[in-house]
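Quick one: structure below, then a few questions.
Only one protein chain is missing from this complex, and each of the others stays in its spot.
Our next item is subunit A:
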Amino acid sequence: MIGQLLSILVLGAMISAVYALVAIGFTMIFGVGGVLNLAHGALIMIGAFAYLALTSTAGTISLPPIVGFVLAVAITAGASYVLYAGLVSYIEDNIVITFLATVVVALLVTEVIIIRFGASPSQLIPVVAGSITLEVVGTRIRYVELVAFVVSWIAIGLLWYYVTKTDEGRSILATSMSRRGAELTGVDLETVKSRTWLIAGAFAGIAGVFIGTLQSTAPEMWLNPLALAFIIVVIGGIGSIKGSVVAAYLIGYLETASIEILGPSFQGVLSLIVLAAVLLVLPQGLYGRELVHE
């Protein structure tokens, strides 16, 4: 029993860090631009498949995993920027159209990936191979899980430093607090938005590679991380980075525990029910503000 608890504690901590990464990208875009980006899951998928295409031993280019990882993150950040500059920036005034257009983009990416990679799941080469058995806990941890945990926290730490300590980053924070106020103090809204989409894309890329390795890489993999992202974001409060991290751990542990105790078929259901409950009781989430129309 103690062993089971400890292994939930350890495994939950690993996956939750990645979940936090997924949610932060999603919430930043909402906080700054007021856009609910339903293509966020598709960006995560692009990250996973870019990594697959770059490192797969069966493919034409098989780069070392580390190089492939960096490039995949860069490609995803680029895709995210293109999505903003090429589509969302033209339609973001209409929230419904943006909603629909981004989800259609996700479906479109799915089909393109089926054409290019086929419909069946693929296997990613882990960034770092091997595993270690924790005697005390009685569970086995793959090195890639540890790497995912560490890289995620480094990324979150860097972002934290960026938005609180540097001027560029502070302008993102300012915009998410008050768009008009930021503009009056000389913040260029377009630049801030583009930068936010780039960061969110990079985060999605990192998360994509790890989710692709730890869970699955398949053309319908976008839905799960997207669902996770907004479960976490809604529970944590839309637009709040702190809320995302807290809620990511809540959901990460909830999922790990329900897999360990109830079995894998109940993985997502529990968190969805928690989400529905939170939405009804506390629509603005733990650390969120009410949706304001400016």
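Side notes on the structure shown:
Here, a residue touches a chain if its C-beta (ideal position, glycine included) is under 8 Å from a C-beta of that chain, and two chains touch if they have at least 3 such contacts; residues count from 1.
Basically, contacts and distances are computed from a predicted model.
The protein name that UniProt records for the chain not on display, among "Glutamine amidotransferase domain-containing protein", "Winged helix-turn-helix transcriptional regulator", "Branched-chain amino acid ABC transporter permease" or "Cation:proton antiporter", is "Branched-chain amino acid ABC transporter permease". Of the listed positions A:Leu87, A:Leu189, A:Leu214 or A:Leu286, the one in contact with the omitted chain in the full complex is A:Leu87.
Here the missing chain is touched by one residue of A:Val104, A:Ile132, A:Ile154 or A:Ile261, and it is A:Val104.
Taking the complete complex into account, A:Phe230 is the one of A:Tyr81, A:Phe230 or A:Tyr249 that touches the chain left out. Shown as candidates are A:Ala23, A:Val163, A:Ile241 or A:Leu275; the residue that touches the absent chain is A:Leu275.
Residue positions on subunit A in contact with the hidden chain: 36, 87, 90-91, 94-97, 99-101, 103-105, 107-108, 111-112, 114-115, 119, 223, 227, 230-231, 234, 265-266, 268-269, 272-273, 275-276, 279-280, 283, 291, in rising order.
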